[in-house]
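In this view, the complex is presented without one of its protein chains, the others remaining in place.
Presenting chain A:
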Amino acid sequence: MSRSTFLLDGQSVPFDDGQMILEAARAAGRYIPHLCWHPDFPPHGSCKLCVVKVAGRHVSACATPARAGAEVESDTPEINTERRTLLQMLFVEGNHFCPACEKSGDCQLQAMAYDLEMTTPRFRHFFPDRPVDASHPEVLLDFNRCIYCELCVRASREQDGKAVFALTGRGINKKLAVNAESGRLADTDFAADDKAARICPVGVILKKRVGFAVPIGERTYDRAPLHEVALPKSEGDT
């Protein structure tokens, strides 16, 4: 029996019943940008970088089931401009000084900004006050770079069987909290080999004492752009 298909930017993509647009596209080797989506977890739908246009409506490709015959627009000037604006929002909301960040070159936010040709931050910076947490012997938390994808929250809860991270606050004052009355990572049951320690797409959760082990210029997204690295074959090494 032949599978149903939809059109992604004019090209046919097969899908299974119940599969989301983004998943089906990936399986067919087609990249749709995403930050909060991860193959190990159900869709989250918060970053909105996976926005696509279906029948005139803008929807999240990670959380919208594919439908037979649908025409999905993704890699178009209109949608990419929208994504660029979302990236600019994420950059000005936090404190991102890429040249001084250990994650530079391995960071999905930065790589996506290159991919989508974001050249300026455009908006005024919020310069939020977010103190770092260096209490843990092996891992540093630099909250300045958090984009609230909640991957660490989900990985800790669902894969590590802990609950080291959670969100608190609301709106623009939302922040990441750790599971201790002191608010210090050292006082939680977090361990450096937790899944949650390795899942952050940006430079918040960083292993101590391995800074710049791989020189800038030779890192993941220095070697290949995000839209290639993020496709299934190579997902493991991101």
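As a working rule, a residue touches a chain if its C-beta (ideal position, glycine included) is under 8 Å from a C-beta of that chain, and two chains touch if they have at least 3 such contacts; residues count from 1.
Going forward, contacts and distances are computed from a predicted model.
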Query raised in the report: Which one, "Phenylacetate-CoA oxygenase subunit PaaJ", "NADP oxidoreductase", "Dihydrothymine dehydrogenase" or "tRNA N6-adenosine threonylcarbamoyltransferase", is the UniProt name for the chain you do not see?
Result: "NADP oxidoreductase"
Report task. Kindly state which of the options A:Leu116, A:Ala163, A:Ile216 or A:Leu231 is in contact with the chain not pictured. Result -> A:Ala163
Query raised in the report: Which listed residue, A:Leu8, A:Ile32 or A:Leu90, touches the chain dropped from view?
Result: A:Leu90
**Report entry** Omitted-chain contact residue, chosen from A:Ala27, A:Ala134 or A:Ala180
**Finding:** A:Ala180
Query raised in the report: What residue numbers in chain A mark contact with the hidden partner chain?
Result: 43, 45-49, 51, 58, 60, 63, 65, 82, 85-86, 89-90, 92-93, 123-124, 126, 147-148, 163-175, 177-181
